[in-house]
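Note that this complex is displayed minus one protein chain, with the remaining chains in position.
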Amino acid sequence: MIFLDCDYNNGCHEDILKRFTETNDEYTGTYGFDRFSSRAKEKIREACADPLAEVFFLAGGTQTNSTVIDCMLERWQGVVAAETGHINVHEAGAVEYTGHKVFALPSEDGKISPDALGAFLQGWHSDETRDHMAEPALVYISFPTELGTLYSASELDRLYCICHSFGARLFVDGARLAYALEAEGNDIDLPFLASHCDAFYIGGTKCGALCGEAVVFPGGRAPEHFFTRIKQHGALLAKGRLVGLQFDTLFSDGLYSRIGRHADGLAVLIPSLFEKYGIGRVLTPSRTNQQFLLVRKDALEALKEEVAFEKWGPYDDEYDLCRFVTSWATKRQDIESLESVLRGI
Amino acid sequence: MIFLDCDYNNGCHEDILKRFTETNDEYTGTYGFDRFSSRAKEKIREACADPLAEVFFLAGGTQTNSTVIDCMLERWQGVVAAETGHINVHEAGAVEYTGHKVFALPSEDGKISPDALGAFLQGWHSDETRDHMAEPALVYISFPTELGTLYSASELDRLYCICHSFGARLFVDGARLAYALEAEGNDIDLPFLASHCDAFYIGGTKCGALCGEAVVFPGGRAPEHFFTRIKQHGALLAKGRLVGLQFDTLFSDGLYSRIGRHADGLAVLIPSLFEKYGIGRVLTPSRTNQQFLLVRKDALEALKEEVAFEKWGPYDDEYDLCRFVTSWATKRQDIESLESVLRGI
Amino acid sequence: MIFLDCDYNNGCHEDILKRFTETNDEYTGTYGFDRFSSRAKEKIREACADPLAEVFFLAGGTQTNSTVIDCMLERWQGVVAAETGHINVHEAGAVEYTGHKVFALPSEDGKISPDALGAFLQGWHSDETRDHMAEPALVYISFPTELGTLYSASELDRLYCICHSFGARLFVDGARLAYALEAEGNDIDLPFLASHCDAFYIGGTKCGALCGEAVVFPGGRAPEHFFTRIKQHGALLAKGRLVGLQFDTLFSDGLYSRIGRHADGLAVLIPSLFEKYGIGRVLTPSRTNQQFLLVRKDALEALKEEVAFEKWGPYDDEYDLCRFVTSWATKRQDIESLESVLRGI
Partner (left out) sequence: MIFLDCDYNNGCHEDILKRFTETNDEYTGTYGFDRFSSRAKEKIREACADPLAEVFFLAGGTQTNSTVIDCMLERWQGVVAAETGHINVHEAGAVEYTGHKVFALPSEDGKISPDALGAFLQGWHSDETRDHMAEPALVYISFPTELGTLYSASELDRLYCICHSFGARLFVDGARLAYALEAEGNDIDLPFLASHCDAFYIGGTKCGALCGEAVVFPGGRAPEHFFTRIKQHGALLAKGRLVGLQFDTLFSDGLYSRIGRHADGLAVLIPSLFEKYGIGRVLTPSRTNQQFLLVRKDALEALKEEVAFEKWGPYDDEYDLCRFVTSWATKRQDIESLESVLRGI
């Protein structure tokens, strides 16, 4: 079986496992006050070229999104997201559960267009009945998006400027950040990201860790009492070192970059294989580790027998939309095997 | 000045005021356990031809919507509404404040189309990732809608059937119900409404009362411990008689119908006046007490000097969208004066 | 029947009814932007000798408590109350429903003792694990308390100082404020109250109005976006004039004081009557309109036939704890009749 269904099916990258073994017997402080977490924070600050950045480690993506968004908003405020945004679709209403409205903007490729955002915020702020409305005070984007697409540096810059000109802030969900940073053609690096948003997180769970996300508040602008609020959200790990150590490792010797590069490099080979054998074609082009392809319905059965992947839904009479994903655990040989399978269909 | 800006600018209908005066010195029970409330409930049950219906009196519309919706939903569930629905726009995120997602469906005339609803619910229930998603378990519609439009009996019937075939329920916001029930061409009456939804409210505040809405749960299907939950929402009136007495009056001698008929009758005269003098034209036709007209920008200034109305926003280079509203307090003479004003522009 | 069970069983004070009648046909703005509300606010500011005070009108007590407390707290903060405090017992968990902890302090007479408060806050702030704890950032007291008792000016001053020395704020629930202000021996007036707390409300519902409470933020320190948050809580009245007009009336010609004085004057006669005839005795002395008496169990049946009152619970083998309440609607003759009844038992 060739596993291309998901980037969190395996344990963790071997370097991380090795560090767990080496450090297991060391005594440390709790709740994030341990030397591994400190070191990881220092490395992240350095990678972001932001010596004042505040860094916090949480366990998973939905938890991070709902905790950060809730804490960046006042209670009468809501968050703007693409209709396809993870917080709007696949988090079981976790943001609304904390009491905040999600304003969903239409999107075709998973991205929020600066123009659409500007028009929405302009409309809200010029509405004379706005005192009767939740205030869009935060904008949520994912980088890469849920469809594997990327914002360019100039798009990010424009979004950030638009946010600020309307008194809103910008939060970037980087659950798969490694794959964005290392994608061919991407022109956003960590320092640029850190200086063009108000908060973002560096995904661990989907980028080689067992669990964990690193939330970064550039320039030290973390929400007040954020530690206590993490606890209140049930998101404070007693053994904070569990995530701290993993990020310490991910940010050593370029591991985080290597993981992203490796998975992206294999993922971008996939679409041409499908096209070469007439089995599928690209819907929205992606240079990251998630590839969304329209696959011929009559080929699905045969494909499923050899390849694990996700069917996202029907597209038309001939095609279904399917997702193929690579990770640190995907091997070049998996892609070669995929070609054999496609050739044989 | 001719006041056509709103239907809650004056006190209350004179019949209500009279009853306040007559009953002021009477001793009654509290929290809705008074003879006026009992009588009003009985009259509402009768008007709905639903002897088992449970009736509760709350103070205002947003309060009623957020309390009822919250109590009809389990915590992992959300409510579907038209994009233009009051709960989605003008209630300051009150539904989300109670922890529930609002799923907004596109709408052009303020209504949810049965087809769009069916497609949305079908899509949700066939999505294999639905365990990661908030469940659309309630559908909210307003009758009349925020744009003054009406559902037909067959549309309501279809919406109700679609809801139930997907395990969802239907809640009807009747903040301006009097104006819907009495509109020309309307084929929904209270018994039909009560037998084609799971909950609805009969609006008082915007239909002649000082305050108050009557929530009806047909067939006695009120949420468990609803009394306690009203209290928990801060919505329990100590002197429940305040609202009870008003509905007792509104449902005596056909007053509620008379108020609706009176306001509708005057409202529908307005569009033709604007057209007659070339000052404006209809965007979405309405037979209820709210008329939305495209008014010539060059006529606005002159109009504003004599008429109170609401500008809802820009439409195009030539027109702005404006709202004109009548109520029990509007007089035939107001419409005649409006004609004079329009003639003179 | 002599009604001494509650102070909100009747309609409203006749002066208020008269004003409703006189003003019913007047056109006004909505949502509190009406001339009656403006005038009432002005009068309240004057009565408080606080020209900068911000005043808001809400419909009822629980609503006011939960809205104000929620808005004065950040999300990681909680409110301190006497164990017997209304928010801790009889509001169906409305404060917790908004996400905030209620810290309950033991109390014998319904009051929080400054010493107990100081010790509690001192303990919290010196606890090294406080980052794992909700922060007591607001103190709630009721004046008069749920047991009819009163704080003295010096006690209020001490509580206020203690709050501020620990970074907390003080909120005073004045649901029955009229009865406190006019009680014999009371040394707190509105200006003193306004300058010794961060927020308080002037009760209307239990002091002669049909509904309504006036929230006062001395010195203009209302929570940010409080108008929108009132709406979000479902507490914004469309016809704000309903409450505005009532407070306009209550603060004209000393009506609010007269109502308090009248009810207190009659209430304080009650205990001695019970003692005189050996039917009951005082538990906690009260000079306000609520009298808590231990009534002989063997007298209860006979008493109930002629007098409406509330049994609060068993006390010992011989006595039950009962509450007797007066209001603007109580007549001197009611007390005389009570004496006849007691004499006859």
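Order of writing sets the chain letters: A, B and C. Residues in each chain are counted from 1.
To be clear about the criterion, a contact is a pair of C-beta atoms (placed from the backbone, for glycine too) under 8 Å apart; a residue touches a chain by one contact, two chains touch by 3 or more.
Nothing here was measured: the structure is a model prediction, and the numbers come from that model.
Visitor: Which listed residue, A:His125, A:Lys231, A:Arg258 or A:Lys297, touches the chain dropped from view?
Guide: Among A:His125, A:Lys231, A:Arg258 or A:Lys297, only A:Lys231 touches the chain that is not shown.
Visitor: Consider the whole complex, including the chain that is not shown, and state which of A:Glu91, A:Asp198, A:Asp248 or A:Asp264 touches that chain.
Guide: A:Glu91
Visitor: Hey, which of B:Trp76, B:Trp124, B:Tyr277 or B:Trp312 is the one touching the hidden chain?
Guide: Considering all chains, including the one not shown, the answer is B:Trp76.
Visitor: Which listed residue, A:Lys41, A:Lys206, A:Arg296 or A:Arg323, touches the chain dropped from view?
Guide: A:Lys206
Visitor: On chain A, where is the contact patch with the chain that was removed from view?
Guide: 3, 6, 8-12, 14, 17, 20-21, 23-30, 59-67, 91-94, 97, 205-206, 210-211, 228-229, 231-239, 241-242, 329
Visitor: For review purposes, identify every residue of chain C that touches the missing chain, sorted by number.
Guide: 75-76, 78, 89-93, 96-102, 104, 127, 129, 132-134, 313
Visitor: Take the complete complex as the reference. Which residues in chain B touch the chain that isn't displayed?
Guide: 70-71, 74-76, 99, 131-135, 224-225, 227-229, 231-232
As a convention for this text, only the chains that are shown with their structure count from here on.
Visitor: By number of C-beta pairs in contact, which two chains lead?
Guide: B-C
Visitor: Can you work out the whole-Å distance between the CA centroids of chain A and chain C?
Guide: Those two chain centres are 51 Å apart.
Visitor: Quick one: chain A and chain B, Cα centre-to-centre, how many Å?
Guide: 42
Visitor: Residues touching two or more other chains, restricted to chain B: which are they?
Guide: 91-93, 97
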